[in-house]
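All protein chains but one are shown in place.
After this line comes chain A, so read on.
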Amino acid sequence: MAYPGYGAPPGGVPGMQQDPLYGYFSAVAGQDGQISADELQRCLTQSGMSGSYQPFSLDTCRLMINMLDRDMSGTMGFNEFKDLCQALNGWKQTFGSFDRDRSGAVEGHELQQAIGSMGYNLSPQAMNCIMKRYSNHGRIPFDDFVSCCVRLRALTDQFRRRDTTHTGNASFQYDDFIQVTMSV
């Protein structure tokens, strides 16, 4: 899963100015064309990306930035922002299809199904770890669901990069393991 370049070339990408998302992005980004976690939080709320759900927490926004942050700058450029919005729309759709009563939260077993429907084929034990981590009295609100999806995607990407033989096994050196795992 290769991520497109994370910055915009000087002058921006062609057509960028017409992109409705660019309006929201540039409203919070500074001269450097990058946004930090709290600016992302504002941006996502203003652009309605959280839909009818509660706005994303700062923690989740931080995770989102880290998911796409190749240079560990702690900020996100417009191209990355677009990638994020695309992913968010997908997750929103998945969540919506499981939150049938529109309560803003899904239940444990629905989280399991949602994760499966996104193509992750996890063992019961792995799913248990995830459910323990996110379930709040058996319910998982949208923000936590997104947090989980972001981390799954980031971790999967990190894992794939180290699975050089494509056997589903990856090698981690200790210092690398610490840093990779903590930044996700």
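The criterion applied here is as follows: contacts are C-beta pairs under 8 Å (C-beta built on N, C-alpha and C of every residue); 3 or more make two chains touch, one makes a residue touch a chain; residues count from 1.
To be clear about the criterion, contacts and distances are computed from a predicted model.
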item	value
Undisplayed chain, where the name is taken from the UniProt record, one of "Ras-related GTP-binding protein", "SAGA-associated factor 11", "Cysteine desulfurase, mitosomal" or "Programmed cell death protein 6"	"Programmed cell death protein 6"
Chain not shown, touching residues in chain A	37, 62, 66, 71-74, 122-123, 125-126, 129-130, 132-133, 151-152, 155-156, 159, 163, 168-175, 177-179, 181-184
